[in-house]
Each structure stands twice: as structure tokens, then as C-alpha cells.
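Shown next, in C-alpha cells, is the structure this report addresses.
Omission of a single protein chain aside, the complex is shown with its protein chains in their original locations.
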């Protein structure tokens, strides 16, 4: 009975809403410096200078969320039907997406510590694996558009392994240098071109 | 006169928006640990370890809100018309939905205390009862799709009693163990299968 | 040239978004009590008891925002065109709508003080007057549906005076008792019936 209303439209609305909010909430990590005493411009300049790594973290997480959002839109362009298991896989994926502002704040504050970076990487690993699972499940169940060729389905499955691989690489890099480990995610941008 | 614009589309937009925000706001309960002195990785590991119950509470509330959102979409798939009383029942239901991030933060902080858990349970009880009332009112007033059989209407009415029952069970369990009382909500997942 | 894209759809999306967020942000005023020392259930019960006026303020503001949202949907059901001045009147109205969570937090904290209540009342007065101006401007410029009778237009203009009148009444009542002055808004519910 419930299956009658199993279109993808309503989950897409929730996805769009959660992304818009998570992306905007990232800015709350940039707290206003509370200066005491007679505040002078030189003091504020120093404070703003120290904000630079946090601004960088903000920009990176904003862009990562935008990438995930885009990947999801690409998937649901082809996915035409949804059932209860697929709905819950997508909701679990959203749970980790909504966690990104917190993980980001952790790396923004303690980016030089390994456990902060690993927390962030595990968050992205979960997002990547669940996104891959969405596609795997939907294509196995033949919920996708019939016009989509088998070749394309398998190509996308391979692309879906990029983010989890980058996360594992980042976790490995934390043992060398926590602060520089997020550079592993830049490898996605470089490697993606080979799949096109 | 006002009845002319009584379609359900506009309330559905508000529902989707409030759910997306409430679900994303849950993450604000995971405050970044403020460590002082020379922070070392071992310190942060301890802090992150202590975050585990809060992360669990976050995941549970996220999933509960997703369930409520889904129930509402199921209801409004069949509800075709809305009038002023039904609008206000739905808005009151939303009022308790938007309260979930606060109730969650309370159990995340004081989950071992009975009054925190009862506050949370009463919040969910109100959500469950109002959701049941939306369905009861809409079906009594024949606002639902004509293709929906009387049998289905009554089946859904019974399913609607699951959450309030689980809430009452959880309240009862707080007298034995506040910390474990939320397990009562797991009973929904188990019992729901018998109604299908 | 710009007039070509002057439909009302895009402003309605912004209105819905801002309302959903403002209504959900209200909950942030309910801050989690930070208890120190060995916390016992009796302590938390006292704290939760003291939350009652804040919960009441939360519920009232949530309902007031829902009323404003509904009034706006009623208006834009009939308003078919928008021009630059009407867009800016609506945006100014939204500016005061988005201010409600702050005004509410002020009355939640200092509800017994006259200036807190007057701040809140002036906020609602601005919302009421701007909502009335939206309708006045749109009907004067004949942007509304042609099927709407002149009689109905004037009836709605009168109803639009209810909220500003209630705000002025509430301001007057603050001189007698700040804490009870919000009851003036209950008069809307009572008086509205006479216009139907």
C-alpha cells in the first residue's frame, strides 16, 4: 500500500533542504573574536589573521558538501523509483551529511591533531560509501532510467569509489602529517578526469 | 472565501522546511570540546570518546525525525483537502517536531536523569498523538483520496497508535532505568511489521 | 525589461524558507540548563520548572509566525503579479518576521520588564502594518485576481487591521502589567470571527 507514494520527489526536497542548511551552518564555526579591553585595529588584525585556517576549512567543507549534493542530484536524475530500504540508506547518508559542520569545526579547531582529522575522514568515508550504496542498490533493483546503459552504470560505480578511496588515503596521511592530510581530497578532482 | 486556497501544497512546503532544519540543527548539540592548555592528541581522544553517547542521541533523534517526516508524507499523499482546524492541528504537530532538537539536547546532557527522559518522551508522545489526530480528523471529514479503502484507513489508525504506545512504554521504563528507556522506541520497528 | 520575470513564485519560495527557519530557530532560545556539581534529578526538575515561561513564549511565537505565514499565503493566493516596490515591501516585512526569534528571546528572558514587551510589540506592529500595506498596494495596483470582488478586498483590508490594533493594545497594557500584556494578541482570535 505504502509503495503507491514511492516517488523520489519528496526525498529530493529533504536532501536539498538539509544541504542548504548544513552548508550555511558551516559559517557558525567562524565565531566572532571576543576582544576585551580597549580594542585597537592592530588587535583585530591579529585575530583575523588567526582566522585564516578556519576560513580555509570553511571553504573546503562548503565545496565538499557542494560536490556531495551534486553527486546526489546526478544519481536521482536517473533513479526513478524508491522503496523503503533505499529511503533509509538515503536518510542514513543524510545523517552523515548533516554531521559535516561538526566534523569541520573539529578540524578547524584541532586540525593539527590526528584524532580530529580521522574523525573528519571517517565522516567523509561514511558519506562516500553510502552514496556508492545508493547507486549500487538502485541499479541492482533496476530503479534507474531504462535509457541508462549498463556501461554507464558500471562507470558511475567506479567513480563512486573515488571519495572512499580519498578518505582512506587521508586517514593514512594523518600518520605522517595531520594538518596536510586533507590534501588527499584534492586527488578526487585530479583522478575524476580519467573517468570521463 | 478562504476555503478557495485550501490545498495541502503550502503546508507540505512548511513541513519539509521545518524537518530539514530541525534535523540539521540536531548537530548543534554536538558542541566542540574547548580544551585549554597544551592540547595533545591523547586529550582529544578522551574528549571524543565521551562524545559517543551524544553521537548516539544525535543519530537516534535524526532517525526519529525522519520517521515522523515519512509518516507525514504518507498521510498527505492521501489527504487531498485541508481546512482551518486541520491546518492548526498540523501546525501544533510541527511545534512539537521543532522542539525535538531541544529535547534531544536535554537527554544528550542529562540522559541518566529521569526528568530529562520524561521530557523527551512527552515530546514524542505529543508528536505521536497529533499525527494520529491529523489522520483521524482528515479521514472523518473525508478529506482523503476516495480510492483509499475503509480497511486501509482503519489499518493506518492502528499503526498510528504505535508511537504513542512506545512513548508511554518509555516513560514507564524511566522508573527502572532512565538511560535505557529510549530502547522502547525500538519496539516500533519490530511491531510495525505485523501491520503490513 | 526586468518586468518580464515579475511573477510571484520566487518571492513565495523565499517567504516559505524564512518562515520555516525562523519558526525552528525559536527553539534555540530554550538553552540547555548547565548544571554544575553532582547533578541530581531534583535539581533538573527545578530547572525544567523554571523553563515553563520560556516554553510558553516559544509556543506563542511559533503560533504567531504560523498565523503570519498563513496570512501571507492567503494574500499571495490572490496576488498574481509583483513589481519592484511590492517586492521591497515584502522583503521589509520578511526582515521583521526574521526578527521575531530575537524579540521572543527578549520577552522570554525579561518578560516582566516593560521595554522587552514593547520591543516585541513594536516588532509585531511592523509585521502587521507591512502585511496590510502589501495587500493595500497590490489591490490598488490591481495585481490581484480579477475574480476577487471589491467587497472581499475591503473586507480583507479590515481584517488586516486586527494585528496592528492588537499590538497597540498590547503596548498600552504594558503600562499596567508587562507580563500579561501579550494576552492582547488573543483578541485577534476572538475578533476575527466577526469578519467571516
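Order as written gives the chain letters A, B and C; numbering starts at 1 within each chain.
The criterion applied here is as follows: contacts are C-beta pairs under 8 Å (C-beta built on N, C-alpha and C of every residue); 3 or more make two chains touch, one makes a residue touch a chain.
Quantities reported herein were computed from a predicted structural model and do not represent experimental measurements.
Enquirer: Which listed residue (C:59, C:99 or C:133) would be found touching the missing chain in the intact complex?
Expert: Checking each option in C:59, C:99 or C:133, the one touching the absent chain turns out to be C:99.
Enquirer: In the complete complex, the non-displayed chain touches which residues of chain C?
Expert: Counting only chain C, the missing chain is touched by 1-2, 4-5, 10, 13-14, 16-18, 20-22, 25, 28, 87, 91, 94-95, 98-99, 101-102, 105-106, 109-110, 113-116, 119.
Enquirer: What residue numbers in chain A mark contact with the hidden partner chain?
Expert: Touching the chain left out of view, chain A contributes residues 16-17, 19-21, 23-28, 30, 32, 35, 39-41, 44-45, 48, 58-59, 62-63, 66, 69-70, 73-74, 77, 152, 155.
Definition applied: only the chains that are shown with their structure count from here on.
Enquirer: Averaging only over C-alpha atoms, locate the centres of chain A and chain C and give their separation in whole Å.
Expert: Computed from C-alpha means, the inter-chain centre distance equals 36 Å.
Enquirer: Considering chain B alone, which of its residues make contact with at least two other chains?
Expert: As it turns out, chain B has residues touching two or more other chains at 16-17, 20-21, 25, 28.
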